[in-house]
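Apart from one protein chain that is not included, each protein chain of the complex appears where it belongs.
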Amino acid sequence: MSELTTVPKAIGGPSNYLDERLGAGNFLKRNLRKVFPDHWSFLLGEIALYSFVILLLTGTFLTLWFKPSMMEIEYAGSYAPLRGVMMSEAYASSLEISFDVRGGLLMRQMHHWAALLFVAGMTVHALRVFFTGAYRKPRELNWIIGVLLLTLALAEGLTGYSLPDDLLSGAGLRITEGVAISLPLVGTYITFFLFGGEYPGEDVIARFYSLHILLIPGIILALVSAHMVLMWMQKHTQMPGKGRNNHNVVGAPFYPAFMAKAGAYFLFTFAVIAGLATFAQINPIWLFGPYTPADISAGSQPDWYMGFLEGALRIMPSWEINMFGTANAGTLPLSVIIPALVPMGIIMTGLALYPFLEQWVTGDKREHHVADRPRNNPHRTSIGISAITFYGLLWLLGANDEIAANFHVSLNWTTYVGRVLIFVGPALAYLITYRMCLGLQRYDAGVISHGVESGVIKRLPHGEFIEVHTPPADDIEAHVRGKRPVLMLPVDDDSSGIPPKGMRGPLGKLRGLMSKAYGGEKIPLDDGHGDGDGHAAIGEGSDDHTLTR
Amino acid sequence: MTDNEHEIEQPDERVPKRVIGTPAPGTSLLGEAEPADEDVEVPGVTLQDEQKARKAERIVALCFFVTFLAAVAFIISYVFFQVGSPESTGVSNLALGGTLTLALLGLAVGIVVWVRQIMPKYSLVQERHPMVSPADDREYVADTFVRGANESGFVKRKLLRRTLLLAAAPLGLVPLVLLRDLDNSKMPGARFNKTLRHTVWGEKTKDGKPLKLVVEGTGQPIRAADFNSPGGILSVVPEGYEHDLNALAKATLILIKFRPEEIKSGVNQNWTHDGIVAYSKICTHVGCPAALYEQTTHHILCPCHQSTFDAADGAKVIFGPAARPLPQLPIAVDSEGYLVAQGDFKVPPGPSYWERGDAEAEARAKGGQA
Partner (left out) sequence: MTRITAWRRHPLARYAVLIFALALVGMAYTAFAQASQPADAALASGRVDDVAEGKALFEAHCGSCHGLNAQGTGTGPTLIGVGAAAVDFQVSTGRMPAADPGAQAPRKPQPQWVNEDAIRKLGAYVQSLGQGPTVPSAEQVDPKLGDAGKGGELFRANCIQCHNWAGAGGALTQGKYAPNLNESSPTQIYEAMITGPQAMPVFNDSTITPEEKRSMIAYITQVREQKDPGGFGLGRIGPVTEGLVAWIAGLTALVLSAIWITAKKRQKS
């Protein structure tokens, strides 16, 4: 087929019509060839975006049959082992979707898998942004939107998980109630208002339903749109590399290449979710039975994204205090309040504040459009890994009964060990990560000053064997040289020993200390041997530098 | 701020850095386009080798054809496979899901091959501009804001400003007030505590008799003489409330039969009958039914967060996050030998809450054991 020379009528006509009314041509002129940098990790956020789209599609399908009612009825559907059992309409209609609607089970399973991948996608995307410093100015606001989205996703997951009203989701609901009622002062009010009276009442499913299908997804949709618009306006960050700097963006044009790639990735996400829903059974509610507050099953667990809260609740010692004597109000169930609020608070608040804390410590108010390699900001990377360890341990301990049952260890010991590890683990992770980052920086310095190992062994005239190093390829060198030192506040005292302004009070002193530790160049790229000890490693007495060229 | 603002100010800087590979600014994208000059080498755009592209085209076409077949197969599977039993639903799920997955994968793989092997390789460079607006714009906006504020009279006219604020304050409360009836019982907050403390075990039957303990799932009352195997447990609910979930959320019991010598001092013996002890099944941590009973150790374990209670010693906490023992229900036998409740729990069952207070200490002070 020959190539196009003009815009075909079928497109030109409608486009003309729209342009005359919307003036879209100007926008398209600037944006059709908008350049998007290419890196696999830049697609991670799209997992969450596309999962959300799939959640909307499959969720809409499910609403066509689901009945958000807690009215008790006798089951008379297709699933034989439950026939004749009293259950809520919500549970009965979830069974109907599973066994009496063609494709219903597939859609239910896709919805649930998509939900798991939605939060997982957001998590890995947030980690990518964190470790590459892509939250720095001017992207702090988009980062905050992201943190809000993550929080909303947890709420969306919690409300959705409760809807089928099976025994497992009911256990989650009961724990939610137990946590809500434990809050000081307002606890009973919150539960009575949420459940329409005493737990479980007859309203909570309908209320969660409207939150789950209308309010929360509405806010998520708005925030996702804002997230996209900001990303579009600010242009994506790029990895350091050849020809890339803070004032440009290098990559492929939106039309046609990036558009096609994004479309393909949507289809991949869709296919993976459909594949999981085909081959891996998720949330088999028919096995759980209908909810009653009188029953519970072994291995009652939340979905993975709530696992860290579950773990925190499990390792907590039994602390409870009565603030104002025995007969009065003032009961503080610390064994519920602390695990329910503190880990979540640390993680979400920590995420939200990190860009601002980092700015406060480094004094870096510049715009950043080139991503950091994680090793090049060792303290940030260590803090991140430390937080992952903290979260990961809690998550793991949320499954300690399954671990105990399947690996034949004592349940009690998993708790004892967990109580220690939750403090020791993150600290160890910090130290190890920090050392690894410096080691990698040293390696980078080595690549720049000596080149890369060529695998060729040479014998020098005096008998010594050495390995010949060759200079790194252009693009690798450019990638490594993209390193920029972390800014540091002017912390040193002036000649008369007076600390600079803003570092004088106790807080100021702390800020100065932190800035000194956090900022600065730990391993300069061009000092030859990377912190001085590289020399010995390469060969006593030989001037290997000359051998590289 | 979109790039738009920049454009208005400095029309020459905005797009005009003509991105390599984009049409010249003069070109109309929507109307007639100038002839494509694909033979001209543009920096940043590397065309693919035509030979390879032709081979790739065949692969892409194959992928798309797979999608076509799979989608047709999906429709056929929908019509052909019925659902109902786990077996037939399983077949339907496999057929529908398998074809859908294959269809999506075919399309995805096809497009990736298309992008990677038919479309040119791009390394285009586009300039970035600082996000901040030019100083002139900012000054103009500031001036306009001040002028508008003054023109509106909002600054000068105090009465207007204050009454507007006055008007807004209660209006903002309206949605909050509207939520008050979320609690259908509409009881004042002061009564929450009393409500939470009360369970149906404190009620009587219509003819004024105490409630019988009945087996959960069968609704059968329990003759004390029948529940005679030491090491036995039963999940027990109140007579007449077998399907009342609100009642069950507080009143479900775990009934345990001990050998008399196994019972320790923590148990209130007056509330037991012949080695039969009844505890609330609702965990005092966050309310899961704590129901895993080990007859050898007399431990009750809650499967949610692993609080462990010693049933032989008043269900006191020996492990895990729960802070209080499971409340013991006073039980007795009626004239026919059935187990009945002597009355309500003396302390509130279930999770702790602010208004609860140390009900156990209170109960001890009154003389009884908790």
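As written, the chains take the letters A and B, and residue 1 is the first residue of each chain.
The rule we apply is simple: a contact is a pair of C-beta atoms (placed from the backbone, for glycine too) under 8 Å apart; a residue touches a chain by one contact, two chains touch by 3 or more.
Fair warning: this is a prediction, and the values are worked out from it, not measured in the lab.
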Next on the checklist: Going by the contact rule already stated, which one of A:Ile47, A:Ile145 or A:Ile523 would touch the omitted chain in the full complex?
Outcome noted: A:Ile47
Checklist entry - Of the listed residues B:Thr308, B:Gln328 or B:Ser352, which contacts the missing chain in the full complex? => result B:Thr308
Item to check | Residue touching the undisplayed chain, where the options are A:Ala405, A:Leu431 or A:Ala517 | outcome: A:Ala405
Checklist entry - Given the contact definition stated above, which residue among A:Ser88, A:Asn283, A:Asn322 or A:Ser515 touches the chain not shown here? => result A:Asn283
Item to check | Residues of chain A in contact with the chain not shown | outcome: 38-44, 47, 80-85, 98-99, 105, 109, 112-113, 116-117, 120-121, 124, 167-168, 261, 264-265, 268-269, 272-273, 275-284, 287-289, 292, 294-304, 307, 399-402, 404-405, 408-413, 473-474
Checklist entry - Which parts of chain B are in contact with the chain that was left out? => result 86-87, 89-90, 93-94, 97, 108, 112, 115-116, 215-218, 220, 222-223, 226-235, 256-257, 289, 291-297, 299, 301, 303, 306, 308, 319
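The working rule: only the chains that are shown with their structure count from here on.
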Item to check | Parts of chain B lying in touch with chain A, wherever the complex brings them together | outcome: 1-3, 7, 14-15, 19, 21-22, 25, 28-33, 35-36, 38, 78, 81-86, 89, 92-94, 96-98, 100-101, 104-105, 107-109, 111-112, 114-115, 119-120, 122-128, 130-131, 179, 182-185, 187, 189, 192-193, 195-196, 216, 235, 237, 243, 245-246, 248-250, 252, 281-282, 285-289, 291-292, 302-307, 317, 319-324, 350-359, 361-362, 365
Next on the checklist: Can you tell me which positions in chain A touch chain B when the two form their complex?
Outcome noted: 3-7, 12, 15-16, 19, 25, 28-30, 32-35, 72, 78-80, 86, 98-106, 109, 138, 171, 174-175, 177-179, 181-189, 192-194, 196-201, 203, 233-235, 243, 246-253, 256-257, 260-261, 263-265, 267-268, 270-271, 274-275, 277-279, 286, 291-300, 310, 313-314, 316-320, 322, 325-333, 335-336, 339, 367, 369, 400-401, 411-412, 415
